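Rather than the whole complex, this shows some of its chains in their spots.
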């Protein structure tokens, strides 16, 4: 995807200082810039790289004044970060080259596929599924019976959406993620064995939800497991049956939520965090990586840390003393000797 | 799947108070009941919802005496929980609409498929595989060479059972789970690199084993990795090579067991628990979520907590003081000042 500095400047509404005809093959971080790439200087702490980068072109603020000579052609813009976002969108691929329903796909005659949608090779769209407009179903995807997928959503290779689940519009579900496997529900029997409790609910993802690769979002026992609007979930995350994740909450990789918990809106859940079942977690809660939340969080906006999690600052202060515990023990022994002698 | 209140009453052996002709589309929890759903009152603590629920029908105990008017039609039964289980089984789907071997599947001529079994689209059943009776192999599943699958087992989309592994009867293996990938075995070389140790064993799952979605159960280096009868495993769980998990043990999501460990029967393993390699864990051990078990557990029936894990109560008591460590430090300083002045 080769473009010139001039074309990029026009794309981002910038002014050029240098050679407008240079060919650009892709973007690069300023410390990794190579000839043929375009980089950017948004954070002044990286200014030193502007003088040493091998990138051919550099996006800088309108009022940037170089203190030394710069080899790269400059493109000056009002908002560097916005220009970079536009640039990345330009360089990002547009999904599958092929459009429409692949001859190697299997689409049930009763399924409805909206205009401009594509279904990839070896993908299955089951009975009574309803696929919106402009949906990209990549190769080797499974869309179960009665599933609904909203407009402009992208399902990457190996995604499994099991029967009756609903996916909103403008969602991204990354490769090999499973939406709607059975919840982990078993009734213990008197002999110590377990009997499976049928899981007849579904999963409902609202609009603009992104789910990473190899995640599992389980169907409800009854009713719905719900991921509300705008939630962003990283890879290898587990969401159990009947959980509700509030709007615009973000969950980092390998976090997990046990059954029936209601996580608030605008929360930030760190990597490898565990949240127990049947809890209510208030909006705007921030949970530090690897923490384990074992009780309700009633007040909004708290930061938590530890396993079991307590207030972030309390944990940090306690852990600071924890590291000195052998010394605490020694100090205590000294006093004991003084007093017991 | 529309049925009437009368049909449900007859299914669960109940008596009706109200309109037997009402149409029911599915079950709902009592606090989420909507018109057209059937709900239930098993736990007296939920009684208040009986008077406010919008559910059209309600399963209650034979001796339930309402204290106020109830809008829903009642179905009275001797055992509400058993009736709910029957109801859920009724509403649960029965696997793929299609039966038999899909024309889009690839089944090696040497493989044997039992009566009443189905193989889904884009699924592969390799050379010399032996599939029992009434097995459901969903779409996009891989069953490797020489694999044996017992009667009535269900393999969901994207499951991979790799060569020579054995799956018992009445098992459920959920979507995208991998049974029989190579164990993580490497011999360190003098130059600091690793040489792969071939993993020539297999995995054997006994009967009535359930494995969640996106799990990994690795094949043994030699011999077998064994999951004994009735074990229930949640999503994203890792079981390493040569591990043995005892009968009727339950493991919650994102737990992991390192190589060659023998986990006892009837254990309960919490979410995100880690168990080190080469350990023996006694029967009926209960391990709290996020704990890390680093040593043998010889006595049966213990509860463990912490990383490294110690007795549950010991951990809880120690953690209670941990939270006060800044205060402990202050108290100690005060005494030091008193004695050193």
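Order of writing sets the chain letters: A and B. Residues in each chain are counted from 1.
Just so it is clear, a contact is a pair of C-beta atoms (placed from the backbone, for glycine too) under 8 Å apart; a residue touches a chain by one contact, two chains touch by 3 or more.
Quick caveat, the model's predicted, so the values are computed rather than measured.
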Total copies in the complex, given 2 are shown here: how many?
3
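Here is the rule we use: only the chains that are shown with their structure count from here on.
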Roughly how far is subunit A from subunit B, going centre to centre by Cα mean, in whole Å?
25
As the complex stands, subunit B meets subunit A at residues 26-29, 32, 81, 85, 88-89, 91-93, 97, 104, 120-122, 138-140, 156-158, 172, 174-176, 208, 210, 212-214, 230, 232, 234-236, 248, 250, 252-254, 266, 271-272, 289-290, 307, 319, 322-326, 328-329, 332, 335-336, 339
Which subunit A residues qualify as touching subunit B in the complex?
106, 122, 124, 127, 140, 142, 145, 158, 160, 162-163, 176, 178, 181-182, 184, 186-187, 192-200, 214-216, 218, 221-223, 236, 238, 240, 254, 256, 258, 272, 274, 276, 290, 292, 294, 307-308, 310, 314, 317-318, 320-322, 324, 328, 331-332, 335, 338-339
